[in-house]
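Here the structure comes first, spelled out in structure tokens, and everything after it is commentary.
The complex appears here minus one protein chain, its other protein chains still in place.
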Amino acid sequence: MTSADDVRFRPGDRVRVRLAYPVGHVRTPYYVRGKHGLVERICGRFPNPEELAYARSGLPVLPLYRVRFLQRELWPDYAGHPADVLVAEIYQHWLEAGDDLQ
Amino acid sequence: MDQSDAGHTHGAPRPDQDDTITYYRAMEIAVRELLIDKGILTAGDVRRQVESMDARGPRGGAAMVARAWLDPSFKQRMLEDGSAAAREIGLEIGPLKLIVVENTPEVHNVIVCTLCSCYPRMLLGLPPDWYKSRNYRSRTVREPRAVLAEFGTEIPAEMRICVHDSTADMRYLVLPMRPQGTEHLTEAELIDLVTRDSMIGVAIIGC
Partner (left out) sequence: MTIPDPPRSHHDMGGLPAAAVVPAEHDYAIWEKRVDALLMLLSNRDQPLVSTDELRRNIESLGSEAYERMTYYERWIFAIAQTLIQRGVLTVDELGRKIDEVSARAAT
């Protein structure tokens, strides 16, 4: 496992949100889990909210990214513009390198 | 069952309920009095904090928007680092980590926090009930055009919509497009034009 300090992804990288369903406080919404997106920017590094929620320090800080998703890939019945997007902030430990584009 | 969309009430604001006591109102009093007894806070601290939030409406956000409309290099800095830009014009934003997203003729932005109700309070004041409601939080990510229509805002089909879900540490402000016919207005007059709802993205100024 890489050190939490390592910033693994860069803007433009294709990533996938891990399909995981932990108990406890997380800030990765259900609806993006398992989905592919593109890193839009690195927001910085912040203490882990999953630990802060239990009055722990949340250290070491973790990289936080804005990840952009195509709406038509998030929702099977999406009826808007095909290029409509949604951007959410996702912590690094919820991201893995995306599959090659099909 | 359709849960009440505005907290407890629909429509008109409810009167201040300080003349009745409920369990949670009693809890607020109890927690506050215990904290004061223990020397953790003073009554003055609470009063000053209430007054400070009362004084905070959307003018901070509006000031940033107006300045960006007038000064393209400020706008660029604001889009790169929203917090630094806010401080640059003298706004007191505390630890707010701000990202400003720009509306263009091609792209309309709208902000939501699906997980709770994260909101740039230091720039816009306290959020409205609808922003915190189940219906807004559930549907804006999935059918933004339909939700915007419920505010009377129509986004043409050929425009793209970008929804920002404020899931972690950043907070968001939409930079609305400057309305036509405002070239002659002063900065103060421009500030007056900018609405809170346009900075959340559910409204377009002048429509």
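Just so it is clear, A and B label the chains in written order, and each chain counts residues from 1 on its own.
The working rule: a residue touches a chain if its C-beta (ideal position, glycine included) is under 8 Å from a C-beta of that chain, and two chains touch if they have at least 3 such contacts.
Quick caveat, the model's predicted, so the values are computed rather than measured.
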Residue among B:147, B:161 or B:174 touching the omitted chain: B:147
Residues from chain B at the interface with the omitted partner, ascending: 2-3, 5-14, 16-18, 21, 23-35, 38, 40-41, 45-46, 49-50, 53-54, 94-95, 112, 114-117, 126, 128-130, 132-139, 141-142, 147, 150-151, 165, 202
For chain A, residues in touch with the removed chain: 19-21, 24-25, 29-31, 49, 52-55, 58, 74-75
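The rule is simple: only the chains that are shown with their structure count from here on.
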Between chain A and chain B, centroid-to-centroid distance (C-alpha), Å: 24
In the complex with chain A, residue positions of chain B that touch it: 97, 99, 114-115, 141-145, 157-170
Residues of chain A defined as touching chain B within the complex: 27-29, 31, 43-44, 46, 49, 64, 66, 71, 74-75, 78-81, 83-91
